[in-house]
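Note that one protein chain of the assembly has been removed; the remaining protein chains are unaltered in position.
Now for chain A:
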Amino acid sequence: MRTEPGGCCCRRPVRANDCVANGEVRNGYVRSSAATAAAAASQIHHVTQNGGLYKRPFNEGFEETPMLVAVLTYVGYGVLTLFGYLRDFLRHWRIEKCHHATEREEQKDFVSLYQDFENFYTRNLYMRIRDNWNRPICSVPGARVDIMERQSHDYNWSFKYTGNVIKDVINMGSYNYLGFARNTGPCQEAAAKVLEEYGVGVCSTRQEIGNLDKHEELEKLVASFLGVEAAMTYGMGFATNSMNIPALVSKGCLILSDELNHASLVLGARLSGATIRVFKHNNMQSLEKLLKDAIVYGQPRTRRPWKKILILVEGIYSMEGSIVRLPEVIALKKKYKAYLYLDEAHSIGALGPTGRGVVDYFGLDPEDVDIMMGTFTKSFGASGGYIGGKKELIDYLRTHSHSAVYATSPSPPVVEQIVTSMKCIMGQDGTTLGKECIQQLAENVRYFRRRLKNMGFIIYGNEDSPVVPLMLYMPAKIGAFGREMLKRNIGVVVVGFPATPIIESRARFCLSAAHTKEMLDTALKEIDEVGDLLHLKYSRHRSVPLLDRPFDETTYEETED
């Protein structure tokens, strides 16, 4: 462990040779000393034991792309681009029929609405595999879902519904972490009652006549759930970020935002007018350098001191599956007097022994986070967002938030769903259902990740994150994976450019407490099969599972290089 001169409070991560978690030794992370020296360059996991800031091992890994795979991926994109140019040429000269919509005759002399090259990717690459997205469903998005079958006779330019429904597809794509997406049960009954009484819409903003007693009740409950003084709720999670960040910071302030932040955070930061600087993903050295430089050198050119510094991070990053290094961020924030905005869209309800999110997961004090933001879409099975913090903050937001002044308040049955599900998680409804769901989710996550790693796939992210990205890399495999899994009755989400870097396309699994072990086993079996079919097992660190051989000091881990 080296300490940087100047008393940097972050130390380099320690490569622990004997990381033990939960009383079992995990394969793939235990390396003998000889193997470590040889394979130091391709070490994939960093276990951080940062001087007591972390109460448990922080196990996160992003295995490097194998060189051959990277080259083949670029070749693949190159071939697709060439074919794209060819097809554009054929379409231009009317040799091939043009399927997409065109401008009106009367407006042909207007400046064209879209530039050709902007849509090149959409026309030529996205269109070929478009059937993997926007799949319509017609049942509740629980652990199993019914997908409406659609067919295309013109290579995905248009779809027709055959009328069939693919029933009971295992749903590994919906954000249903605690399994509250249900159409029966106490949440649904409560929501139905409120629907009868209050109706569906509100037709007014919070500051006018749209503030129902239900909203006040919800806000008190959210504040007690998070452990903060007060909270405020909004009708849309995306809008919570884009409308409240501008109310908190303005020109003359500095925003330090993570590289991989969500579009809503980026939009909110842009709309605020503050200066934005980006630090490398989850990299505390990068963040510290930016903080130091900002305070020492002030605003660019005028050298005036910054009015405020706001750090924007997320609890779980949904494309990487990584968890923010919150203890270190809070230590930095305290040292440099910055403010912390934590977006817990995916981590609220899904992490932590009591489901209170990433603060609970690390065992920290919620008072340390200045602004705790989150959404109700993922773990609570409803929609909307919230912000929690000190009373002064919430008072200020009540008066100055754009959403409170101009946007309609949340709908009453949705609010009731949040209230009921939150009470269930907190255990206030008198059952242990909440606790069981949280435990089930944690078990599912550990089991699923371990099995996938053992099969030899490259999996990104933290060990405890319910978002599991499986790397595909090549463009053709994106489409193939999605379609093969649907044939086997499993619904997955595949993502490519521009949501991810161009060569790092992936399939993303979202685990749920509603998934039983049987469902996970079925899914794993099918993933194994498809992985063999498509040659997806890129990982060079496959290891033999513990169950087969007894572990002793002289056993060297077998690696396939």
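Convention: a contact is a pair of C-beta atoms (placed from the backbone, for glycine too) under 8 Å apart; a residue touches a chain by one contact, two chains touch by 3 or more; residues count from 1.
Basically, contacts and distances are computed from a predicted model.
*Asks:* What protein name does the UniProt record of the undisplayed chain give, "Ribosomal protein L14", "Protein prenyltransferase alpha subunit repeat containing 1", "GATOR complex protein NPRL2" or "Serine palmitoyltransferase 1"?
*Replies:* "Serine palmitoyltransferase 1"
*Asks:* With the missing chain put back, one of A:L218, A:A231 or A:L248 would touch it. Which one?
*Replies:* A:L248
*Asks:* Of A:T73, A:T233, A:T275 or A:T377, which one is in contact with the hidden chain?
*Replies:* Of these options, the touching residue for the absent chain is A:T377.
*Asks:* Given that one chain is not shown, which residue among A:G374, A:G388 or A:P413 touches it?
*Replies:* A:P413
*Asks:* Using the touch definition up top, pick the residue from A:G84, A:G237 or A:G374 that touches the left-out chain.
*Replies:* A:G237
*Asks:* So that we can see where the missing chain sits, which residues of chain A does it touch?
*Replies:* 5-7, 101-104, 106-107, 109-115, 122, 126, 133-142, 145, 147-148, 171, 173-176, 180-183, 187-188, 191-192, 195-213, 216, 235-239, 242-243, 248, 262-264, 267, 270-271, 292, 295-297, 305-309, 335-339, 370-371, 375-378, 380-383, 392-393, 395-399, 402-408, 410-411, 413-414, 417, 491, 493
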